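Heads up, one of the protein chains got dropped from this complex, but the rest are sitting where they should.
By letter and in written order, the chains are A and B; residue numbering begins at 1 in each of them.
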Amino acid sequence: MRIGFYPGCSLEGSSKEYSDSLFAVAEKCGIMLEEIKDWSCCGASAAHNLNHDLALALPARTLALAEKQGFEEVVIPCAACYSRIAGTKQEISNNVATRKKIERYIDLTLEADIKILTVFEFLQKYIFPVADGHIVNKLNQKTACYYGCLYSRPKETAALEQIENPMEMDKVMVKAGATPIDWAFKTECCGAGFTMSRTDIVAKLSGKIIEDAADRGAESIIVACPMCHVNLDMRRPEIKKQLNKEINLPVLFITQALGLSMGIPADQLGLNKHYVPTDKVVTCIVKKEA
Amino acid sequence: MSEQFEPKIVAFVCNWCTYAGADLAGTSRTKYATNVSIIRFPCTGRIDFMLLMKAFENGADGIIVSGCHPNDCHYTSGNFHARRRWIVFRSLLDFMGFDTDRITFSWVSAAEGAKWAGLVDETTQRIREKGAFTDFKKLDCSTFEKISHDAITE
Partner (left out) sequence: MARIGVFICHCGENISATVDVAKVAEKAGKLSGVAYSVDYKYMCSDPGQTLIIDAIKEHKLTGIVVASCSPRMHEGTFRKAAEKAGINPYFCEMANIREQVSWVHPKSDATTQKALDIVRTMVEKVKKNTALTPIKVPITKTALVIGGGIAGIQAALDIANAGHSVIMVEKKPSIGGHMSQLSETFPTLDCSQCILTPRMVEVAQHPNITLYTYAEVEKVTGFVGNFEVTIRMKAKSVDHSKCTGCGTCWQKCPSKKIPDEFNEGMGFRTAIYSPFPQAVPNKPVIDRDHCNYFQKGKCGVCQKICPAGAIDYEVQDEFLDVKVGAIITATGFDLKHADFFPEYGYGQFKDVIDGMMFERLASASGPTAGEIRRPSDGKIPEKIVFVACAGSRDKAKGIEYCSKICCMYTAKHAMLYKHKKHDGDAYVFYMDIRAAGKDYDEFVRRAIEEDDVHYIRGRVSRIYEKNGKLIVKGVDTLMNGDPVEIEADMVVLATAVIANQDAETVAQRMHISYNKHHFFAEAHPKLRPVETNTAGIMLAGACQGAKDIPETVSQASASASKAIGLFSSNEMTREPIVAVVNRQAPPNFTSCTGCMLCMEVCPYHAIEREEMKDRTGNLIKVAVKVNAGLCQGCGTCVAMCRNKSIDLQGFSNDQMLSEVMALLNS
């Protein structure tokens, strides 16, 4: 089966390393991911506040293209893209009139029956069955898995089994030989809605997340959302001011962490692209006992 | 000008909701067409849909089936059975090319006298426009007798 891949804007720009590490892990395990040709913007950040039809048409166009190109499943690593596209799929498949209207806008037919995978669903379904042969290292550290808002809300499209206390990423980290901590900030807001306009709010909210993770002994934070990563990794100067102390807690994408356990070189996983140095994560790694 | 066609319509209704609703239309003096006559059943669940066929066979031009609203059945679930049976029966009639628009399936509660009157008028008007029902012929029983007679004598 061919598995489609939808990068969205983040994975081609600010979170290039997310895309790189996902492909590195997939390649290591012999899984092929194929980018949807001619995909368009998912409309996150703005469209759903401006025009509901546009907010549906943008993801619908991508879904229609994926269907046309013969994919049965599409991996969407970005949480914002996932939320928009899963929401659109749900709304369209529940309402024939809406579907007809949107089909007219995008000039494509749409079944909306394609399966959408989050990155951890993809890892669980395709990487887990073959991972054991490829995992050579033990991450050997305490990690705080941070899910953010877009995987857990709204309830209808939530990708998590327990939306108030998700465990999906924690399971991946256990597989990678890390010890996920139990903490209360898994689905708290990082302030992404204000990422450009009110960095002070971002610093306050993200600061609390980082502080709690550090207080509970985490040595790294694991994310699966480009927005979360930007806020937790890039806004450190503001956060430092806010907390009045410096916390050097590295923030990794889940695919980077899993890649490290598979012995993929740090550079290939894009660990050199972060603001907060990630050397400490790498030095913790030990060889897995046979 | 020829005289307006007056259809004959039979209503199969339940005792607890629609029959009481029709009584309410009466006590409220709501006027409606004279074309519909009611046959009272304890519950729509009691209605054997073959009786509908019998009615058409004997010259009915239209039929109303009505009972308690879903979840209001006096007997808990009789109307659900009626509804299921009706869905299946309608598909069968459709398949046979029968004009299912001649049958109105509705819910009228004991408080809905006005709804009952409206339902009667609306159905009467619809059937009036459709004209007399002539697709169905009275079964000629003598044919059966002849066939069975032939079969015996052969």
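Please note the rule applied: a residue touches a chain if its C-beta (ideal position, glycine included) is under 8 Å from a C-beta of that chain, and two chains touch if they have at least 3 such contacts.
Keep in mind that this is a model prediction, so the values were computed, not measured.
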| item | value |
| --- | --- |
| Touching the absent chain when the full complex is considered, from B:Ile47, B:Ile64, B:Ile103 or B:Leu119 | B:Ile47 |
| Residues of chain A in contact with the chain not shown | 155, 162-165, 182-185, 188, 212, 215 |
| Contact set of chain B toward the excluded chain (per top definition) | 6, 8, 10, 19-20, 22-23, 25-27, 29-32, 34, 37-43, 45-49, 51, 54-55, 58-60, 74-78, 81-82, 85, 117 |
